[in-house]
Structures are given as structure tokens and as C-alpha cells.
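If you scroll down you'll find the structure; I have some questions about it.
The complex appears here minus one protein chain, its other protein chains still in place.
Entry: chain A
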């Protein structure tokens, strides 16, 4: 058979070597940055104020708060935006898509701090307020990428699926979503990074998180606190983006570039 020259055997090569190659650099970079900061803080003499912020208990609490806020935001955004994106790509609702993205764009285009302040005037300060602000801010990339990701799936494949007798739901679940997954995942990663960054602003409305270090650092002019807060936030954003990339690659269906 001439075909045997086209692809050797039936086994597809393992994906692990490629994954390792693409994803091994980032953890090292993050570890190096954290270690460098730690050694620097360690080597300098800390005054009372600094010690109050830069201790394991406080740092872990802030990190936990930050992660909580980010995680809840991401889960809600994924459910809302992917769901809305799917609905907005159905033939009956497709005409609504431009309006919906424009609406989501308002959340994104408003300065994040302004959005939080406005929301807290309206809803009072607290976790829920911060959460709503973050969701409004992070919803656009996921919504947009879901719509784009589904719409870029070859129409002839959707027609083929329908044509051979797959139900609309089956076409969505087995054809459209798997083929749109890389693009949707890219949107989720963007949202994750945005959420980590914007969550620092939650400190301004008393919700805690790593932003508290930055706020303290600026207000009390303690560079070590400020830098620690900034580095931890950046490291967290990079780490989550890295995780998102890894998951995206693991979920990517075979045969999709």
C-alpha cells in the first residue's frame, strides 16, 4: 500500500517530550525570581512595620485570599462566558453576538480601579463587590475567544456533522467545542492573568490579597514590602498562565494544530 509511506504505523508519537520542552522553562524562571527576592529580603534588616507584613503567616493569608478571589472569578467567568459564547454562536442567536461583545467590552474598557470604586459605592465594600468587579473585567476575553473559536471551526465540518445525522447538541459537543478548545483556552488564560492582576486592587476595598502588600509598601514607603507584593503577584500570574498552557496542551484533541 502506498499509504504506509505517508505515516509510519498507527501509533501517534508520545506528546510528552514536546510538552516538557515547551513547559519546563517557566517554573525555573518563577522559582529563580522568588528565590532572588527571598534572599534579598532575608539579607536586609527588617523593621517592625516590615516584619508585620513579611512573615509566613501573613503572606500565606494574603496569598490564599488572592487565590480565592482569582479562582472564584475564573470559575464564574468560564461558566458565564463560555455558556454565553456557545449561545451566541447558535444560528438563532448569532445576530446578538456583536451587541454582547460590545457590552462585555464596557467592563473591560472601564479602568479597573474606577469600576471597583463605583461598585463599592453602589454595593458597599466586601468580597462580593470585588468579585463582581473582577468578573466584569475578565469576562470579555473568554466570551470573545469562545465566539471566535467556535466560528473559526470549518463550516463544512459542521455541515458534515449535521449532514450525517448528528444532533445539534452532538455537533456542538463532539465537533465545535473540541475544535474551538485551543482558542477558548487561550481566552481563559488571558482572563486568569487579568484576574490575578486586577485582584491586587481588591486591597483598596479591604478585601485583602497580595495587593495589601503593595498598598502597605507604597503608603508606608517600605520598598521590601512593595517589591515582595509585586513579585508574588507577578509570580502567581505567570504560574497560573503556565498551568493554563499546560492544561490547554493536555486537553488539545489529537489532530488539532
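Keep this in mind: contacts are C-beta pairs under 8 Å (C-beta built on N, C-alpha and C of every residue); 3 or more make two chains touch, one makes a residue touch a chain; residues count from 1.
The working rule: contacts and distances are computed from a predicted model.
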Choices "Nitrogenase protein alpha chain", "Succinate dehydrogenase subunit C", "ABC-type quaternary amine transporter" or "Serine/threonine-protein kinase RsbT" - which one is the UniProt name of the chain not shown: "ABC-type quaternary amine transporter"
Sole contact to the chain not displayed, among A:30, A:78, A:140 or A:175: A:175
Among A:55, A:128 or A:167, the residue in touch with the chain that has been omitted: A:167
Positions on chain A contacted by the hidden chain, ascending: 1-4, 6-7, 10-12, 156-157, 159-168, 170, 174-175, 178-179, 253-256
